[in-house]
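What you see is the complex with one protein chain gone and the rest in place.
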Amino acid sequence: MLNRLLSNDFPRSRLLGAILVLLFLALAFQPFLIPGIKALNVAAKVLVFIVLVASFDLLLGYTGIVSFAHTMFFGIGAYGVAIASSRMGAGWGAIALGTLVALALSFVLALAIGLFSLRVRAIFFSMITLAFAAAFQTLASQLSDFTGGEDGLTFRMPEVLSPGFTLSETPFLGLVIDGRILCYYLLFATSTVLFLALLRIVNSPFGRVLQAIRENEFRAEAIGYRVVVYRTISSILSALFATLAGAMLAIWLRYNGPDTTLSFEIMLDVLLIVVIGGMGTIYGAAIGSGLFLVAQSYLQDLLRLASGAVAGLPWLAALLSPDRWLLWLGLLFVLSVYYFPTGVVGRLRALRASAAIRAPFPPAAPAAASPPTKSMQGDYVENN
Amino acid sequence: MSENLLTLAGVHTHIGAYHILHGVDLAVPRGQLTMLLGRNGAGKTTTLRTIMGLWRASQGRIAFAGQDITQAATPRIAGLGIAYVPENMGIFADLTVKENMLLAARGARHARQMDDQRLQWIFSLFPAVEKFWNHPAGKLSGGQKQMLAVARAIVEPRELLIVDEPSKGLAPAIINNMIEAFARLKASGVTILLVEQNINFAKRLGDTVAVMDNGVVVHAGSMRALAEDEALQHELLGLAL
Amino acid sequence: MSNRKDFDWKPLALVPVLALLVFPFIGSPSTWLTLTVAGLAMGMIVFIIASGLTLVFGLMDVLNFGHGVFIALGAFVATSVLGAMGDYTNSASLWQNMLAVLPAMGVAMLVAGAIGLAFERFIVRPVYGNHLKQILITMGGMIIGEELIKVIWGPLQIPLPLPEGMRGTLLFGDAAVEKYRLIAVVVGAIVFGVLLWTLTRTKIGLLIRAGVQDREMVEALGYRIRVLFVGVFMVGSALAGLGGVMWGLYQQNVVPQMGAQVNVLIFIVLIIGGLGSTTGALVGALLVGLMANYTGFLVPKAALFSNILLMMAILLWRPQGVYALSK
Amino acid sequence: QAKEIRIAHVYSRTGPLEAYGKQTQTGLMMGLDYATGGTMSVGGRKIVVIEKDDQGKPDLGKSLLATAYSDDKVDLAIGPTSSGVALAMLPVAEEYKKILLVEPAVADSITGDKWNKYVFRTGRNSSQDAISNAVAMDKPGTVVATLAQDYAFGRDGVKAFRDSLKNAKIVHEEYLPQTTTDFTAGIQRIVDKLKDQPGRKVIEVIWAGGTPPFNALAAQNLKTRYGIDVFTGGNILPAMAAYKQFPGMEGATYYYFGIPKNPVNEALVAAHYKQFKAPPDFFTAGGFSAAMAVVSALKKTNGETGSDKLIAAMEGMSFDTPKGKMTFRKEDHQAMQSMYHFRVKVDPAFAWGVPELVREIKPDEMQVPIRNKR
Partner (left out) sequence: MSQLATRDLTVRFGGHVAVNGVTCTFEPGTLTAIVGPNGAGKTTYFNLISGQLKASAGTVTLGGRDLSRASASQRTRAGLGRAFQLTNLFPRLTVLENVRLAVQATRDGAHRRGLNLWSVWNDHADLLARADAILAAVAMKEREMELVSNLPHGDQRKLEVALLMALEPQVYMFDEPTAGMNHAEAPVILDLIRQLKADRSRTILLVEHKMDVVRELADRIIVLHNGTLVADGKPAEVIASPIVQEAYLGLSPQDASAQHVALSHPNPAPRGGGLPS
């Protein structure tokens, strides 16, 4: 049963398994564990990011495509719900319609991008997506009649999901179950289902082919896989999941604007989470999201304490100033690419020699040990 | 004649978590051609790479011309007068054949400054090098690349020439040329260390021989002695030469 | 590069062709001249800020998303240097101004180069040969760099006034050309010339390109590639610093985010030019500069997307950019 | 001892508007200090300010405000820096039924169609900016071309400006992308439209953040070549460095430390010089005004912080600020305030072009429309 749910892709490390179970339980009982709006907001964001990051990992870690336009789909999902809800008024119909239209739009765009990506070199592609993402964000703020421009859209959700709604006045386990809590559990369920679906996809025969294409596109084509088709499907799938994540975010925030879902900063966060968690492991998305968002939300508080402690040393205090939280995040970023090339998940798995299990993808050997030999990776010279 | 230009004593090499060489002892006598034989995966390539400093020896000592090079950096090792042809040929695919050659000619800043006489000799051995002089090296055929790799190693005189499987993929006519080239080089005083699977090659050229298995040298001696002792061949290489 | 027997003129010809094509739509010759000269000069400035990245990418195959930080750094250093040389900048004599601007450029290039050294050592070195990691880690580097600039110079916008003698316009009939842009053309031409010469006339270019493909082999040939890589990266960073000074003086103010702001623009230039080609970067920059002015004048709504449209059009013509390196 | 009065200040401590946000915070603290006579308490209750960094992100601002109201139990909130953040925050104030005093976000809709009764604003809105500029230049025989950023703020600003011009005539509206760095084409278009017009020729620049077009305009020597003048609003001091190139440029500003003559402003300038060895700026004055508003309201309620009490106290309330007297209009809770028609003088002692007062534009000279629905 668990086997089927996890698509036979077990954490393969006791510690990793324990962390995942802990994360799951923490998210499942969050409203009862830590009271307060801030904690609930962080937890909800973790749920959304698990889906968003996992969908990006399908593209980056499994297919080897570096796209900076992923937030575009995230934004489309959020705008879908936002525009439908603000035009049609609060209601499930608006959510459903908005999500569907967004999915359709994402599908078309991802298809176009997927086909386009084959015309240009991989590295070109990532720079081009960067330009596109920027243009799309500008477009979203230009179409202000639709999107509310820079200011974004504030809208309402169906009664049951609104903070004003309460299930019953009597607290359950010390907590009054209001619309916000219900909304949280809606996200929780959606996130769990989508996560398991992605886990299944990467462990399907299709997922394996994606990895083969990532490793050696030329050879994959030569043994009979139509790279175009697989790549395009992967782009589309990852776009669709990101769209759903966007819809989830909009439902939770009851607000959407260009900075909220389309900004480059979000893209950076997503990249960072993938790296910290471990590329090419869907579990990494979950762990990374958990770690990163909690750190991000409480980093400033932490820094405030730290800079207070070293107030005597002006230089250090300036560096530790809570205003410079990004500095530390950037440092974390660099260090994790440096020291955790395989992320938390890769590290934990490596702790345990995985020889006994039929593990088709043990973590790659540390990059430092084997300098890249051109004949084994990258652009293949077709002759011979 | 029996002075050793290169000696390895008890060399161990680790690659990541793997322990590949388990104490290699090897002596390459000056002015002679030494063959390094052994089945696939015996550790021949690893030995050569360790000599060049491309892997670090974790134990043991490597000396070249009286100098300890165990911990030296690759450029310094090469600078002492060693030319190396790696197993994967190390062709710079995006550069032209000419540029590949020019890089190996350390003294020359332009193609014009390369030793023309020597070039002509190389062209006569490996006609493809001349024919594709201005073509990107990546477009060469497999055998042509192999020719370029060897040509590049001999573009300037060096004291020691280390070659990993020079004959693979070459047509018989070119193999002959290559054997000829190594013989000439040896005659001019160059010391040569070859890893080779082609038995004719080994028998015709080898002065001394070392056979590796499982990361150690299991036999060392003169080529002639090995060639005459069929039982030993069977034991070491699983075949008769 | 040396097997470029016959030079490919087509991309270079695009620039005058574009200028001539739009002429009938603009109508007035003086307006056309103003737009064209301003656009070309803008292209030169863009070329200067992009040149360092082209160099680093073309030779070392390192995609430095943190390039923008060096641009910002150069500009901030310039504010400090020029701020301390008020006498020279307030003078109306161009020569006096030069005495302030040239040292500012020099110091900016030195500082950017030195920081480039550290950047190479701590950020880029572990990820040579791996584009994905390069993208990630240099982005991390960019965040850190930007924040450090804020720590040193503060998060505020700092004015960087153009020295007196470089202000104003020169009139050609009814067409006006800013003096500063002409200065930029000169600087850009010098950068272009030096780069091209180093890359095509010396062995350094060859060595580095070879080192990118197979670093071990270059070392086995006896070259200390690491030193070369560091050197090239430093030069690339220094050029970015120079670009920062030029850009800062053009904008006359600097903000820590300025590097990130020009990143997309530089990438577009590089893509149009063909990754790593210096001539390509020049053509790309000139085209971008012209296109921006022409669309800005003719169809302002489209100006926002003019770069992207231009890039798409070029990629449809040559998917690898106008001057693709052999690949 | 009575319970403390908790105030949240949600603003951009970091992010693109970091510079503005920090000024507001400085002004707010100075203002509270001044208004409470250095005691930092009203009606025996201590005032505590809790800072929250919205990083310029609306979603974050929204959740921070909710956190402040519910977890931190603040009595009222001040901020934020950006209009986008403010608009996302408005419904939160309504949900929690607590006051949000907007400062310095400028979008009209904050006190317009997105307004709710918990929202007050001490900052000026875009209309006030635009109208004051119109009032400053509105003379018969003037032809105007506007130059603004192509997004809602720019377009709304031009619209408000156009609506309040009575005598001058707009002949061209040029909108450029927010991120424009090369203004050649835009200026060329304006020049082509203006240069052959009769009468006084003016370009009205409505520009916020980014790279303003002043350097480009100055470089073109429009005054000598075509007799074209440039008009614009005020800005923070570093941005006014560019004004140095326009001696004689006119416009209307929200605040410049040398302009208003009143005790409150003198106190602000003195305190600021004392602490920072520099004059207060645009947003410092705003923060100070917000503090004055809060303390005045609390004094009226005697330190009580019930939202209904506060609203009752604040509607129609007048209070002193560095800009003189402001009044919260009953209808939409927008603070009515003076603006200043200035002319730039170049003074080598200052790093920026110094705006000198031409005349104070009193609130009743500006018909600021009421756009909210109650």
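For reference, chains read A, B, C and D in written order, and residue numbers begin at 1 within each chain.
The rule is simple: a contact is a pair of C-beta atoms (placed from the backbone, for glycine too) under 8 Å apart; a residue touches a chain by one contact, two chains touch by 3 or more.
All values derive from a computational prediction rather than experimental measurement.
Listed by label, the shown chains that the missing chain touches in the whole complex are A, B. From the set B:Leu5, B:Met35, B:Leu48 or B:Ile174, the residue in touch with the chain omitted from the display is B:Ile174, counting the whole complex. Touching the missing chain, out of B:Ile62, B:Ala128, B:Leu193 or B:Ala210, is residue B:Ala128. Within the full complex, the residue among A:Leu105, A:Leu182 or A:Val227 touching the omitted chain is A:Val227. Taking the complete complex into account, residues 15, 18, 38-41, 45, 87, 115, 117-118, 120-121, 123-125, 128, 131, 139-144, 146-147, 165, 168-177, 179-181, 183-185, 187-188, 197, 199-200, 204, 237-239 of subunit B touch the chain not shown. Against the chain not shown here, subunit A presents residues 4, 7-9, 200-201, 203-209, 211-212, 215-216, 218-227, 229-230, 233, 237, 355, 358-362, 364-365, 370, 375-377, 380, 382-384.
Operating definition for what follows: only the chains that are shown with their structure count from here on.
One inter-chain figure worth recording: subunit A and subunit B are separated by 50 Å, centre to centre, where each centre is the mean of the chain's CA atoms.
Centre to centre, using the average C-alpha position, subunit B and subunit D are separated by 77 Å.
Under the contact definition stated at the top, the residues of subunit D that touch 2 or more other chains are 14, 18, 150, 177, 179. Annotation for subunit C: residues touching 2 or more other chains are 155, 213-214, 216, 304, 327. Residues of subunit D touching subunit A in their complex: 13-14, 18, 53, 56-59, 62-63, 66-67, 70-71, 83-84, 87-88, 90-91, 95, 107, 109, 114, 150-153, 177, 179. Across the interface of their complex, subunit B is touched by residues 2-3, 5, 202-203, 206-207, 209-210, 213-214, 216-225, 325-327 of subunit C. Residues of subunit A touching subunit D in their complex: 36-38, 41, 138, 141-142, 144, 149-152, 154, 163-164, 253-255, 257, 259-260, 263, 300, 322-326.
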